[in-house]
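What follows is part of the complex, with its chains left where they were.
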Amino acid sequence: MNLNLFAEANESFDEAEFVIYGVPYDRTSSFRMGSRWAPMTMRKVSYNFETYNQDLDVDLDDVPIHDMGDCDTYVNVDETLEVVYERASEIVKAGKIPIMMGGEHSLTYPCVKAYNEKIGFVVMDAHCDLRPEYGGVKHSHACVSRHVIEDLADKYVSIGIRSGPKEEWDYIRQNDSIKVFTANQVDSMGIDSILEEADSYLAGCDRIYLSLDMDAIDPAYAPGLGTPEPFGMTPRQVRTVIRHFAPRTVGFDVVEISPEYDSGDVTSVLGAKLIREFIAAKWKSMQQAKNI
Amino acid sequence: MNLNLFAEANESFDEAEFVIYGVPYDRTSSFRMGSRWAPMTMRKVSYNFETYNQDLDVDLDDVPIHDMGDCDTYVNVDETLEVVYERASEIVKAGKIPIMMGGEHSLTYPCVKAYNEKIGFVVMDAHCDLRPEYGGVKHSHACVSRHVIEDLADKYVSIGIRSGPKEEWDYIRQNDSIKVFTANQVDSMGIDSILEEADSYLAGCDRIYLSLDMDAIDPAYAPGLGTPEPFGMTPRQVRTVIRHFAPRTVGFDVVEISPEYDSGDVTSVLGAKLIREFIAAKWKSMQQAKNI
Amino acid sequence: MNLNLFAEANESFDEAEFVIYGVPYDRTSSFRMGSRWAPMTMRKVSYNFETYNQDLDVDLDDVPIHDMGDCDTYVNVDETLEVVYERASEIVKAGKIPIMMGGEHSLTYPCVKAYNEKIGFVVMDAHCDLRPEYGGVKHSHACVSRHVIEDLADKYVSIGIRSGPKEEWDYIRQNDSIKVFTANQVDSMGIDSILEEADSYLAGCDRIYLSLDMDAIDPAYAPGLGTPEPFGMTPRQVRTVIRHFAPRTVGFDVVEISPEYDSGDVTSVLGAKLIREFIAAKWKSMQQAKNI
């Protein structure tokens, strides 16, 4: 047990296909801080799991995963985002799949920017995150979707949304080039129908960045959050989304866990598990692609 | 952020339509104390939320809400209930809708008494609360439904019940003027059928007091309770009940949260959210009534 | 309230039909310790409940239950298992139904061994527990099902499984005398179909030992665990299993709760509740058998 590494992430950078890293930064968080402690906590609880994923018949011990450790962070958000951009770029350029453990949601922006081209963006979140700025800060965690849409993504899908000011919902209504599925819709339509609709919107988009703001999930399953929002998604629904998009996904992150508000680290346990689900699903699709 | 006020409750008493207040009292609680800290905790976490409710298209910033602060409390329950009665009466007389944040369930009795006429009473609770007295105390939190039925309500509906001594279930069976839906029934029949049945029982009853003992909800969603009872309702079911009855509801309370047993304040977060759901749903019905 | 006794367990040993005891032992636990504190915590929270079970119309006050207290434990697992074996044997020989509160899952082995004949074994667990040894320890909590299958049970059913190394899943596939239902199957097929299938496998088996590793349940409902595993069963599903098998069950245990990782003791509350469900269901079947 080496708590400085995510479990099974002991491949070298050069040999790895997946590169995990953490960003212990939470300074623009609007309500409760503490997501800075999530990378170390997810690494710790990653040792709770078996290496084998029986649903997908993938053993993570066979998957080349590297953990680069944490990025340095600065008080100032823009300086921190710059560091993340460099880190993400290095991984993308090396042809590997980056997996970022936040930290707050603002950190997703440089992760998407690192592709240097417009790609599809699929996010699970309770919040719209569509403000142009919050409290005078452009790159607040409450604004990340807005800037990704405006600067970086050619397609935008959001799943699990249930909170935002009227302006954000107006923005959604007026902006028919983005696709939003609320948590209520997930509940009433079923996650499979949602994914079907999402797919037809995403038609032709074969490079997707997938971002998981853990508050997409109901606080019963994920109490350790900065901004918990009732009436959320279930872990099974989120797992279905991850497995569905994994083959097309070129980068992934899990953000917004605040371990200090958690109980028995179950939110970090779930976050670490979903990272492992993503890796297994993506790896399986890579192996299948090779075998064709 | 003024933690002495529930978020968005910054209207004056005179201009307000909704009046929130807290009662930090828990001394008759049978198993675990601590609901005295729930009003301050719900105020605190109310700042976690956006002001806009997109499902109902209501912005709480547009709703006139006043927070009167906490009632003084006394060691003796009867003295405390007297203070609550005066507070509730003042609000009722002023033609406003009182929203009481408990504290324990015994506090509901004076809130209902304040109407000075028999009204309908709908309660969500895990427990029957039908004892005539508990531990020698008449106004124990374990007796509130009994006294409301006998003294104050002309119709009584209870939803989510799953715990009580045999005497209480006998009382229910023998007392066909009250209507009880167990948590098992909610699970098997669906909340919509329950509400249909409740409505036909409540026919003609256009003034309802709605009381939410948070232990109606499953401990997965609401661990911070004095008497947690497994196999409970989901937050979505409770939200459906609140939205359903809001148009007829003239008073509301949320009781029995014990923040010291909570994880990441998620129980208070849910309690505060359900208060906000009630206000939005009630306000919408008031606006619709005006527009007819 | 006598916190040294499980609530309502105040019958003498001789007069009792059910005998509860605790084993505060957790030294082979693989990830997080602390299940040693579960017996005292379940006793404590057992006072949270009413004595009457309305679903089954059984009042625990009418059921002869004895609490023998905790077994002495030793650092060494084998010495501890020996003590448990003696305790369980004493109860079994006296013709009573033992209910063991763990402690870790390895403690189940001597409980089953106490019957001195091959019996049916039904376990709810997230983990396969099918390793022959773990970390050099044969009677690790990660190996209990393997040894029960090989040494003690003539039939083996496992429900809720979702974690194990490849070798364990291979063992399951190659071993068609055992029957395993994953948590995914429970979710997709429904618990009633699962139980039907289990029954046809168990045909003719009228003596069953029932073991509940609490991590079978989803961490949302049971965060206080040593090895929490997402995507688990719901408490209602577990209750259904318990009620279903209770008439044939001759011994029961609840293991692997780690109170230090819990929130508001909800995991212990659920564990204590499920013990009470088992007693009520078993007692009812015993009364019905007598009345025939």
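Labels for the chains are A, B and C, by order of writing; each one numbers its residues from 1.
By definition in this document, a contact is a pair of C-beta atoms (placed from the backbone, for glycine too) under 8 Å apart; a residue touches a chain by one contact, two chains touch by 3 or more.
No experiment lies behind these values; they were computed from the predicted model shown.
> Considering just this structure file, the complete complex holds how many copies of the sequence, given 3 are shown?
Per the structure file, the complete homomer consists of 6 copies.
Basically, only the chains that are shown with their structure count from here on.
> So what's the Cα centroid distance for chain A and chain C, whole Å?
One centre to the other, that is 37 Å.
> Going by the contact rule already set, what residues in chain C reach two or more other chains?
218, 220, 223, 263
> Touching chain C in the complex: which residues of chain A?
Contact set of chain A toward chain C: 47-52, 54-55, 59, 218, 220-221, 223, 235-236, 239, 263-266, 269-270, 273.
> Quick one: in the complex, what on chain A touches chain B?
31-32, 127, 162-166, 169, 182, 184, 187, 218-220, 223-225, 227-231, 258, 261-263
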